[in-house]
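For reference, the structure is listed below as structure tokens.
A single protein chain has been removed from this complex, and every other one stays in its place.
Letters A and B name the chains as they come in the text, with residue numbers starting at 1 for each one.
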Amino acid sequence: MEKPLLEVKDLAVNFKREEGFFKAVEGISFKIWPREVVGLVGESGSGKTAASLSLLNLTSSRGKVGGEVFFDGVNILTLPERKLKKFRGRQIGVIFQEPMTFLNPVLTIGVQIMEPMVEHWKISWGQARERALYLLSEMGIKDSERRMKEYPHQLSGGIRQRVMISMALACSPRLLIADEPTTALDVTLQYQIIELLRRIREKTPMAILLVSHDLEVVRELCDRVMIMYGGRIVETGGIREIFKDPLHPYTRSLVEVSPSFERVAWRLPGEDAPFSYQSNIPAGCRFQHRCSRVSRECKGAEPSLKEIGGKGWIGNSFSFHRQVRCWKYQEGALEKDEKPL
Amino acid sequence: MTYPLLSVKNLTKYYKKEGSLFSPPEDEVLALDDVNFDMYEGETLSIVGESGCGKTTLAKLITRLIEPTRGFIFFQGKDLISLNPGEMRKIRRKLQIIFQDPYASLPPRMKVGEIVGEGLEIHGLFKGGKKMELVKRVLGEVGLNAGDMNRYPQEFSGGQRQRINIARALILHPRLVVADEPVSALDVSVKGQIIKLMQDLKENYRFNYIFISHDLTTVEEFSHRVIIMYLGRIVELASTRKLFEKPMHIYTRALISAVPHRKALRNKEKFILEGEVPDPRNPPSGCHFHPRCSFSQDICQKERPFLKDMGNNHLVACHLY
Partner (left out) sequence: MILGKRVQKNKIFIFSLVIITGLFLMALFAPHLVSHDPLKTETENWLTPPGPDNWFGTDRLGRDIYSRVVFGSRISLSIGFISAAIMIFTGTLLGALAGYYGGIVDNLIMRLTDIIIVFPVLFLIITLISLFDSGFIHIILIIGFTGWPVVARLVRAEFMSLRERDFVQAIRALGASDLRIITRHILPNALDPIVVAATLSVPAAILAEAGLSFLGLGIPAPVPTWGNILREAHGYFRQAWWYAAFPGAFIFVTVMAFNLLGESLKDLLDS
């Protein structure tokens, strides 16, 4: 049986703050299999970006990463920075939300695409140039010769994002982490980039971890999705199952706003609470303040991430479980409450 | 015959950096090009377009936070542009704006009670205890607590801050509220709550609002009419139902196509746009949309299409019609 490409065990990210430690991510575990496209969905403050960046130990100096991240069997969190650099770019590529902050303003984009190839593969600049031109044209950039000589500020938002994607793909990584790749773009451009990612997904054998606040974008591209809330994974499952039958009340609130959701909407009375510091974390379920179905046990202890039903399959080799972190499903008694309110 | 609550005529705005002694004036940047529309009492009007279409400029012009290059704005029959600063300040009571960024739009060093009550103070309406009583009531109506009065904006989440913004605008009982992307910066699950709140308050406070958005799906449920803008111009204006049933402009169709999983359009043809919005410093000739339009003809490069009524007040600016 095939081994997972990435295995994350009990990952935790803490940020040091004036007021003490702020737990951005608390004990999340998941696997990504080769060629799989997985979505990581959550709203601002859910810890999704911290979680994805910590996979490469890219969080800021104030962040402390705990747990284990196995990439192809190697725990990359224990690697020294020198060896970690070999993973970044070569094995794992990253696309960021706002390309402008991650592109070097004083280098031409050509140099920025070629540099990692020259460094990781030890090929000549001429060879790197050929591949860079190929990549850019693959990304739908027409006059790639000219673009290579331009600087980041000369490019429009859509082109910049395409350049960023070419950079991430330059060394044919085996895993691509895409952190909100379409969020900063206009609607019609978002669509172009989604189409582009879909094409990449079909053409290359790499696995993708798509991080987004937008379940609709994830639905366009992913096989499987993990929902995060308050630094925890609250639900995982196949994308179709999640849309057809969201189990966690939070997932349900995300799915309900979709134009394709056909069931009766529950209403979430609560407000997005700005809870982030340790002192504010409630005892019990993190979602209790916003949950319309809160009961006494939700306030007592935090529910665990419980496997529901049997295994699901993607393709014919990867298996996964449907999981949910909610008291309603803790006892294994799967009573579905489908009556319209 | 009712006359419009708001009437915008030939409104045009070019941003330019004025030249000084040593630097020549810079290129003019087109923000809004000859925009005309009327808005009537009781209706909710939405303005939709992508970045650079001029929607935020329009919001600031209507509330006269910036001055137009050309054109007129009539609000309750009064020509806003001709008012002097004193008269304008008085009329602002009736004309409020809600900004997109819930973090930047609240003063950081004031308590919520002061922020919400400031309008009453400015217009000399209420002071002291009576003011605080009103603030409490409005805060309650937007779903906050009276105790929140003594807290600072930093202590609130994005959605709650937008509620504070709404309270600040509504305490003056305005006739028209221009909401410039009020939910764009908010999380998905909070968006709906804020929109619903605005709908509910509209019933109680009897105000009218212009809802500005980059996202066509958000406005579908609650607006009566929708204006679609592209690079400073109105390209289509129709009732919401008509717009979604029978979008005419290619750009409108592309916007609707970009909405994933829309049942209504699943079987219809999809319009995927190539390229990006052109540089507003150097807008394309003729129809601004022609470089991205798959139906572009010779005339589109030469002549600007004007809004034509295709029946039932469905206006579209396209040479195809």
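Definition applied: a residue touches a chain if its C-beta (ideal position, glycine included) is under 8 Å from a C-beta of that chain, and two chains touch if they have at least 3 such contacts.
On a predicted model such as this, the values are computed, not experimentally measured, just so you know.
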Query raised in the report: Which residue among B:7, B:105 or B:240 touches the omitted chain?
Result: B:105
Query raised in the report: Among B:35, B:172 or B:229, which residue is in touch with the absent chain?
Result: B:172
Query - Touching the absent chain when the full complex is considered, from B:123, B:137 or B:196 - result: B:123
Query raised in the report: If the hidden chain were put back, which of B:46, B:63, B:157 or B:189 would touch it?
Result: B:63
Query raised in the report: When the complex is taken as a whole, what residues of chain B touch the one chain not shown?
Result: 18, 20-21, 60, 63, 65, 88-93, 95-97, 99, 101, 104-109, 118-119, 122-123, 165, 168, 172
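In this section, only the chains that are shown with their structure count from here on.
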Query - chain A-chain B separation of Cα centroids, rounded to whole Å - result: 33
Requested in this report: Going by the contact rule at the top, pick out the chain A residues touching chain B in the complex.
Outcome: 43-44, 156-159, 186-192, 194-195, 213-217, 219-220, 250, 253-254, 256-260, 268, 271-274, 290
Query raised in the report: Which residues of chain B touch chain A in their complex?
Result: 50-51, 143, 155-160, 186-193, 214-217, 254-255, 257-263, 272-274, 276-277
